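One structure follows; several queries about it will come next.
What follows is part of the complex, with its chains left where they were.
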Amino acid sequence: MSTASLQLDAHGRMKHFLCIEGLNRQLLTEILDTAESFTGVTEQTVKKVPLLRGKTIVNLFFEASTRTRTTFELAAKRLSADVLNINITQSSTVKGETLLDTLRNLEAMHVDMFVVRHNDSGAAHFIASHVAPHVSVINAGDGRHSHPTQALLDVFTIRRTKGPDFGRLRVAIVGDILHSRVARSQIHALNLLNTGDIRIVAPRTLVPAHAESLGVHVYHDLEAGIEGADVIIMLRLQRERMQGALLPSEHEYYELFGVTEEKLAVARPDVTIMHPGPINRGVEMDSEVADGSRSVILEQVTHGIAVRMAVMSMAMHHHKKSKA
Amino acid sequence: MSTASLQLDAHGRMKHFLCIEGLNRQLLTEILDTAESFTGVTEQTVKKVPLLRGKTIVNLFFEASTRTRTTFELAAKRLSADVLNINITQSSTVKGETLLDTLRNLEAMHVDMFVVRHNDSGAAHFIASHVAPHVSVINAGDGRHSHPTQALLDVFTIRRTKGPDFGRLRVAIVGDILHSRVARSQIHALNLLNTGDIRIVAPRTLVPAHAESLGVHVYHDLEAGIEGADVIIMLRLQRERMQGALLPSEHEYYELFGVTEEKLAVARPDVTIMHPGPINRGVEMDSEVADGSRSVILEQVTHGIAVRMAVMSMAMHHHKKSKA
């Protein structure tokens, strides 16, 4: 089953949210517009809407991530849903229960949504293709494949900062593209919004083969890559990669690819600085850049809640309508 | 103090829910009827009723069980209670606090209910006989003794599948009866409902001494034991038993006691297949049986929520009335 037909129902509405590839521009824009309506909710005194009251959302985390789990838990609670956190590494698999039996059991408890984090690429798709019809699946990051809510909050942040016309934008993604599910999802989202110029900037060892086929321009020199950029998105450096000889030392990486105010001189004066967090200060960038007036790194976190509220409520809303 | 007088108040209403033995048929039927009324709640769009709003329920787990904890947590949340999960193995006992001091402290915080899981038989009774008058105790499994909410959901499932007349039913329980708190509770519940023929089917090493005194027929041969059965309940095989030489290898167990479609030929054609989960596929039964049209294993899980909502609300409701 294709990703598109897995994510969308017969009427083109969202059922699961697994990766950016399965979306069209109209649906992507609809999600961003819905997220826009939720930014108000998280700023008011009572940060809660009753949209998902009485729904049960299960955070099904096969890979620990307090940070991501927290954002989904907050988004769910602000939609008034009940949330169950299940860490599969610690629980049912201990008794030798298979993944599918675990799913069947949770479904039988009439849960409404699984938010899935897994270190195997394709795990969320696998689960979505096996769940009961009444359950929605949201991908919270699977292996090296996809991290679609992160990409959504990134383009949401760009749209809020630079306006809706992506055609005139030059966006540079800097860092370990090869291993990054975030970068893959970002590239798909930026392409879907017809971004004028998408660049990836990385050492040769950290660029996927045939990267150009993704619709990007590849640079191995930081200053060439960010020249004239409207937006620079840095990726988090996974320190464990350095053991594998794919990466030089942190210090050397910073010398070559670390972003400083000085190097930023070649970008546009109003360049927007982004990072999915958590930042390695002094590695991916200088603190001066991270905390500077052009950085929207914390706005990304804020928007992450609104975007997740949008995805969750849209996937559920569909169900409500389709039953009626 | 006898179990009956511990579980029930002076008016015969439920105060604690500790084991099946303390119930009478009328009260058991009342619980099942109440559970029936909750099955609707978990199927509607807003799966929440305000019955226990403002009540605090503490999951007091001395033995890890994500699965059981999850069902109680869901049941409590769908009754709108606040839930605290406390894993005693990790917490207060670290500081040398005694069990009774822990109970006194939680009671002093005005909690309303303890859901207790413990690997010592009698732990829930001990706690119930020592708690403050305003607190109810629910046994979520104690040692080899009792797992009464599991037995309730089992007879609830049988009643829904076969109708209310247990007198005409032949029910076979297959597996490690000796070590099973589930089996003990099931036998008591089936007896209370006047089940026509209760059979236990197990290797000689896994049957308790004087088993017949429980009101069951004992079989050591699977096909003899399930012949003409209306319902077959398989128990989960605890692999750790095999070290103790009480059990042959998994393979040999499956050969002798594993249920297959073929062996089912001797049972009634409309036999109902049950298992408390999680299943060891290819040990207690074949996947074909577990996932076949006669299996109600997932319905058991669904009914587990309704049954727990019934027990929780009945134990609380009593308190509300008795104060008024």
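The chains carry the letters A and B, assigned in the order they are written, with residues numbered from 1 in each.
Simple rule for what comes next: a contact is a pair of C-beta atoms (placed from the backbone, for glycine too) under 8 Å apart; a residue touches a chain by one contact, two chains touch by 3 or more.
Not measured: the values here are computed from a predicted model.
**Student:** Number of identical chains in the whole complex, 2 of which are shown?
**Tutor:** 3
Keep in mind that, in the parts below, only the chains that are shown with their structure count from here on.
**Student:** Hey, how far is the Cα centre of subunit A from the one of subunit B, in Å?
**Tutor:** 42
**Student:** Applying the document's contact rule, which stretches of subunit B touch subunit A when the two form their complex?
**Tutor:** 42-48, 64, 66-67, 70-71, 73-74, 77-78, 239, 277-281, 298-299, 301-302, 304-305
**Student:** Quick one: which bits of subunit A touch subunit B in the complex? Just the residue numbers, please.
**Tutor:** Against subunit B, subunit A makes touches at 53-56, 82, 84, 86, 90-92, 95-98, 101-102, 104-111, 320, 323.
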